[in-house]
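Read through the structure below, which is laid out as structure tokens, and then see the notes.
The other protein chains are all here in position, but one chain of the complex has been omitted.
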Amino acid sequence: MKIHNQDIESHNAPRIAKHQRAFQYIRSEVPEVEAVIERLQQFQIAIPSWALGTGGTRFGRFSGKGEPGTLEQKIEDVGLLHALNQSSGAISLHIPWDNVDDATKVKELASSLGLSFDAVNSNTFQDQDAQELSYKFGSLHHVDPAVRKQAVQHNIDVINRGIELGSKSLTVWLADGSSFPGQLNFREAFQNTLSSLQEIYAHLPEDWKLFVEYKAFEPFFYSMTIGDWGQSLLLANKLGPKAYTLVDLGHHLPNANIEQIVSLLLMEGKLGGFHFNDSKYSDDDLTAGSIKPYQLFLIFNELIDGLDHLGWDHATGLGWMIDASHNMKDPLVDLLQSVEAIQIAYAQALLVNRSALKQAQAKNDVVGAQEILQDAFRTDVRPIVAEARLRSGAALQPVRMFNDLEIRKRLIEERGENTVATGL
Amino acid sequence: MKIHNQDIESHNAPRIAKHQRAFQYIRSEVPEVEAVIERLQQFQIAIPSWALGTGGTRFGRFSGKGEPGTLEQKIEDVGLLHALNQSSGAISLHIPWDNVDDATKVKELASSLGLSFDAVNSNTFQDQDAQELSYKFGSLHHVDPAVRKQAVQHNIDVINRGIELGSKSLTVWLADGSSFPGQLNFREAFQNTLSSLQEIYAHLPEDWKLFVEYKAFEPFFYSMTIGDWGQSLLLANKLGPKAYTLVDLGHHLPNANIEQIVSLLLMEGKLGGFHFNDSKYSDDDLTAGSIKPYQLFLIFNELIDGLDHLGWDHATGLGWMIDASHNMKDPLVDLLQSVEAIQIAYAQALLVNRSALKQAQAKNDVVGAQEILQDAFRTDVRPIVAEARLRSGAALQPVRMFNDLEIRKRLIEERGENTVATGL
Amino acid sequence: MKIHNQDIESHNAPRIAKHQRAFQYIRSEVPEVEAVIERLQQFQIAIPSWALGTGGTRFGRFSGKGEPGTLEQKIEDVGLLHALNQSSGAISLHIPWDNVDDATKVKELASSLGLSFDAVNSNTFQDQDAQELSYKFGSLHHVDPAVRKQAVQHNIDVINRGIELGSKSLTVWLADGSSFPGQLNFREAFQNTLSSLQEIYAHLPEDWKLFVEYKAFEPFFYSMTIGDWGQSLLLANKLGPKAYTLVDLGHHLPNANIEQIVSLLLMEGKLGGFHFNDSKYSDDDLTAGSIKPYQLFLIFNELIDGLDHLGWDHATGLGWMIDASHNMKDPLVDLLQSVEAIQIAYAQALLVNRSALKQAQAKNDVVGAQEILQDAFRTDVRPIVAEARLRSGAALQPVRMFNDLEIRKRLIEERGENTVATGL
Partner (left out) sequence: MKIHNQDIESHNAPRIAKHQRAFQYIRSEVPEVEAVIERLQQFQIAIPSWALGTGGTRFGRFSGKGEPGTLEQKIEDVGLLHALNQSSGAISLHIPWDNVDDATKVKELASSLGLSFDAVNSNTFQDQDAQELSYKFGSLHHVDPAVRKQAVQHNIDVINRGIELGSKSLTVWLADGSSFPGQLNFREAFQNTLSSLQEIYAHLPEDWKLFVEYKAFEPFFYSMTIGDWGQSLLLANKLGPKAYTLVDLGHHLPNANIEQIVSLLLMEGKLGGFHFNDSKYSDDDLTAGSIKPYQLFLIFNELIDGLDHLGWDHATGLGWMIDASHNMKDPLVDLLQSVEAIQIAYAQALLVNRSALKQAQAKNDVVGAQEILQDAFRTDVRPIVAEARLRSGAALQPVRMFNDLEIRKRLIEERGENTVATGL
């Protein structure tokens, strides 16, 4: 199915008066609204192809219906999201979950829906049918050079696939680690990982980036070979200027101050981008902003401060992506909620009175600094985000429109009940 | 395959002299060794049927070979373990992962291997093929009475199956919870769970126990309806004298003092038993004692103190079970390691000089109390545990014997490479 | 110093037009505003006497100036807060930090400022000069009955002091625990605590409540004798109908779902009240709502749901108190910020569309339930809170007024630079 301009207009028309009232009010109170809207309109959050189907845990997976069974259908799904919010204009593929048989055709389809291809992702944490050697004991860090070689080659293949599609970055996430003390020599595992990444790096086109993701823990692990930002940054620095650290919000030990990590990575010029999601206990991959919205705001607060310092050119190179799992909700609705929550946090952070904040900090006015941040966070910015959507030709209320159009029902009619998306 | 007495003897013979030397030494140093050996010989740890195959995470599962494909083969596997260590004389089934077509035949097989049937486990955290209603949004706590009824009925079926096999307890573990704030009314979820459990409880034979397991968190959850020992105890108290709390060592928030929980549950007469495993970060289901052996010792220290207080009769009713997942190691070897680690912790705790400890506590002699515990823990009790095995007709070194006999190789020859055990 | 009505009016006058504009807007959008305002006006948050001076850590304490050096000055401080926000109409005393020589005079002073006396707090976690036996190894749980007796008597003294002042509840927080495995017999420590509390309970007037506070951990502790809500509830149930559990938001293990605990305690009719504060890592005693404002909202969401169920009469018996420490900020300003954040969370929770939420829950509409909560939380309720203050005769912007009036400067002039408040 496709969403047409007149669908958007039909959705917006009965809501426009109420929206205008709200927007007029906020514009009268917050003069800098126009600058915020401009930033919001430019801001695109990539949708990972593997988030379009129902996720699961090791215990159960309760599949939805009408899931995209092919890459074309996944692109179509992202196209629907983008039509609804004009903020999801990129898709991030996962190889080999996504088979790209005809890159030209795939690119044309994406392009027709206004989509570009974000970072490509390799997968060396699962064994594939045709695969010679197993990743049971890791991939890039493996003690056996033959396994490392196979994993390196897979990453090179993914880069090549990405080049065909117009991607500009490779994200490497590894489940390499160990389950028991003694299993692994940490130093050699690190060195093996580094040398594998160096081989991959050598195949990276000049204008590409390599995102090195870290993760504190996985169920059943005792150690992770790229476990925290310190290790990722160490690798990125040893690799060279095209290597960066990627921050997934769910990949930290309890209570970690993620916003400080973001600030320091930006300071070092080594922040590659984000995997947005939220979590209560561990890597829960919940909807962005659904558990700790103030933390999401604080992260954007650091991003803006860092970009003000580094120059906003830097922002265009950052990878902004959702990486959530959808076990309970319709994946498409969940993604709309995540994008909205991210935009809200971004808009709030853009409203922070930065010169006042700097002054408060300069005199250790702790009360004042806190009030400045809270003032921005407590502001109801939803009309600003809606206005940005309106101006970009999107729906005032994307979730509502999704429901009203009965999009899932129509997808089920098109695709059938039992299609299953590849991925998590 | 089967392990015969002469296999055990062939394994032990070349090792007996070294063992005797070690045992003589420890016996000369620790006079209470005989009492410890007696307790160890009586101590049987149940093996869960679902732990006999390779586990996995939501990302990957790297299957082993020669896994038990049928219930009979699972019983045979536990029989092998028991032959090796004479301490795994019970099996715990999971319905419907384990189909019991002919209970009499199954009982005869188990009995021929010296095995009894421990707690039966229900499963309402996955949907089964023939099932009418889904557990996507929970089971015993579900808002829809029809789903609750189905889940209750399943538990009653499991009890009935257990009666046929000679089990004396039902373990209920639920993945009931919520992923997002607002999704669930906590109070109503608790009340629904209580009323469902009351219906199950009503079907419990007079000499049965109901074990209510709790778990602090699962990946992708925001709340668990039976999340901690407080909630489980509340339910157990409301249910009645046959209901108990079951402690899985991996089901706690970070840094929880599990030994204190064990002590208080014993005090209340409501400790049902254990699921033994170990963990570094979350519910990692690693080999017992592989990460925090001192914690395991401290738990046994509380158990012994509590049983001394309550009377050791109480111990026979406790459920002692391993609940680990085996992703990296051969499941059978892993289980042998877990049993050994549990026995070591138990033996160390039995060596604690309790009258001296009580005296130290009575005068707040913190140094002394610590030294008494450390003295027991630092003692090398392996010869004592080996002696207990020797006297029971088991192998001095079960893991070694497993390897030397090439048991897995022989199981693969019998069963083939591609058998997959049902379960996790 | 004293704040007079005309001070309030002078502060409000230049701000009233802007406020009216904001309030008109929100009233036009949210019809239930009047009911919310009524609840807010009734809502009083007690100020602990020990929070009026600068706190510290074990490393350093950086004193402020003009701190209240006497109980009269502490009452005067709370009077200032109450004059500014008309929501801090109670003070909670800590004995023996607060010496009450002449209860009648003290009551008159408080009454003249519109203040009543909330829960009285005992202190058996520090040794006092005149004290015979030490609490080094605990108080109510102590192995030595003489120490327990001394601690019980202190609590009885505190009750008697509270009766003179018109308090209606006693809060017991213990630093009783242990630092090393073996130091304590958990069971006996619990039983000693119970029997001590029973003696205290026996002295409780008919219309009083006993609040049993729990705490997961303290620096340098290995176990806490009242460590979680499960233990506190066990004690409260054994004590009787006047005993309740008190929830301090900072007293939990990492990632605990506090809102669920609140819901269950209300369900059991055993929620006594709150110590409000916020934290990033442990018991940080930071300003309420400064780190996890969404969690604070979710707690109020459960409170309202529970009170709707139990009846709002129950609310009047709940203890609402701030328990923060003020190391960096002026304590009075910090308390104003905490009260404001609590009121905001309360107002947001009152805006939740409860019938829609129940419907969404009834059909497992996870998206809808989340949107309903987020809709309330994302609403800018500050004009509603300000309107409630305005109608009660308080300042539109209490923090601003505190600064503009240079209240601290005037207190320093009155009291001198080097006064130090008793307490933390």
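Letters A, B and C name the chains as they come in the text, with residue numbers starting at 1 for each one.
FYI, a residue touches a chain if its C-beta (ideal position, glycine included) is under 8 Å from a C-beta of that chain, and two chains touch if they have at least 3 such contacts.
As the structure is a prediction and not an experimental result, all values here were calculated from the model.
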item: Chains in view touching the one left out; value: A, B, C
item: Given A:V106, A:L335, A:L373 or A:A421, the one touching the chain that is not displayed; value: A:L373
item: Identified contact with the non-displayed chain, of C:H4, C:R21, C:K105 or C:K136; value: C:K136
item: Full-complex contact with the absent chain, from A:S63, A:N155, A:S179 or A:Q343; value: A:S179
item: Residues belonging to chain A that touch the chain removed from view; value: 136-137, 143, 178-188, 190-191, 216-217, 222-223, 227-231, 233-234, 253-257, 259-260, 263-264, 266-268, 294, 298, 301-302, 305-306, 309, 357-358, 360-364, 366, 369-370, 372-373
item: Chain C residues touching the omitted chain (full complex); value: 55-60, 62, 125-127, 134-137, 175, 179-181, 183, 216-222, 254, 280-287, 290-291, 325, 327-328, 424
item: Contact set of chain B toward the excluded chain (per top definition); value: 21-22, 25, 28-29, 254-255, 257, 280-281, 287, 290-294, 328-330, 333-334, 337, 341, 344, 366-367, 370-371, 374, 377-380, 382, 399
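Definition applied: only the chains that are shown with their structure count from here on.
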item: CA centroid of chain A to CA centroid of chain B, Å; value: 40
item: Residues of chain A touching at least two other chains; value: 254, 280-281, 287, 290-291, 328
